[in-house]
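Only a portion of the chains appears, each positioned as in the full assembly.
Chain nomenclature is as follows: A, B and C, assigned in order of appearance, with residue numbering initiated at 1 for each chain independently.
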Amino acid sequence: MILHTVNKSVFNCNTLNECLLTTARNDGVLLLEDGVYGALETAHPTEIHEVSWYVLKEDLLARGLSEGQCREGITVVDYAGFVELTEQYKSVCSWF
Amino acid sequence: MKYSIAVYGGPYSHQATHTAFHFAQAVLDKGHEIQRVFFYHDGIYNGSALVAPPQDEANLPQQWQQLAEKNGVELVVCIAAAVRRGLLDENEAKRYSKPGSNLEQGYQLSGLGQLVDAGLECDRLVSFGP
Amino acid sequence: MSDILIIFRKPPVGTSWAREALDLALVGAAFGQKVSLLFMGDGVFQLAQNQQPDAVGQKGTQAMMQALSMYDIDDIYVHNDSLDTRGMAADQLNIDCQPITSKALPGLLQQHKQVFNF
């Protein structure tokens, strides 16, 4: 029950893939900052994992991305939702 | 719940500081407590008293200071990371015979143990890297 | 042979690179230099429309982008494969850009006396 945050673009570096090596089935992955590009339909993390996927709304907006451009199955959360996720999950692990 | 926040990115270079600040506000808005914000690596530059951003940009050190004062949050800067990067309080300036100090009011220099302690004492420790 | 080529490879917002590279472009033009820009890799994300950087408390680069033409910076290239990979279309960008193929990239760099690369 760990919430992983990832703030790097999957198009440029390995951070998200390294994160996904360590995730368990009950974990969550929150994409934020430049990590939100990993939510695009055109982004392909090496494996589809059984984690729950989230993406930070404010960071999508800041970059001109819409929810419609995101892969199916990703939940869009705002900062309040980010806090709620940190309540739900037992700890937070940041990948940068 | 009791939170602490770790910031590893420098202001005006990486978004990490902004993200951490918005997260901190949202944590407080939810009625949680923030015990401490710990600044490490380039995050220590957040503690500078001398930043002078353009008028239409946020003064991040002062934003932290105001948030901390209003909500009883400790702003702790890793002393080892700070001193080597040129962020000094008056004591350290004296110790190293430097002509001045530049740590913003409301921040304190302390050891990395304060980061370990935050992880132990708090229900959640959330880190923001560059 | 143009004077300066500036390559933009970092996404916007996440770091200050986009702003600082644009600053250099505008200053270079103000110094009377012929400045060309190339957006490639994640740098093409800087060309996305409808960016709202104030959502994360930042100023963004849109005003500077719009200023480019006033500084006579008109040779603006975007790497088409980088757009494709990211699902972006060359006709839906925030400024007018000339698509450039991978094959033409080496020639573009050789045409400039000085290449800055951010």
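Just so we're on the same page, contacts are C-beta pairs under 8 Å (C-beta built on N, C-alpha and C of every residue); 3 or more make two chains touch, one makes a residue touch a chain.
Just so you know, these numbers come straight off a predicted model, no measurement behind them.
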With one copy per chain type displayed, what is the overall subunit composition of the complex in this structure file? A x2, B x2, C x2
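Note that in this section only the chains that are shown with their structure count from here on.
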More Cb-Cb contact pairs, comparing B-C against A-C, go to A-C
Could you work out how far the Cα centre of chain A sits from that of chain B, in whole Å? 25
Euclidean distance of C-alpha centroids - chain B vs chain C, Å: 33
Dist(centroid_CA(chain A), centroid_CA(chain C)) in Å evaluates to 27
Touching two or more other chains in chain A are residues 7, 33-34, 58-59
List, in ascending order, every residue of chain B touching at least 2 other chains. 15, 19, 22, 130
Write out the stretch or stretches of chain C touching chain A in their complex. 11-15, 41-42, 45, 48-56, 58, 60, 85-87, 94
Inside the complex, what are the residues of chain B that reach chain C? 12-15, 18-19, 21-22, 56-58, 130
Which of the residues in chain C come into contact with chain B in the complex? 13-16, 56-59
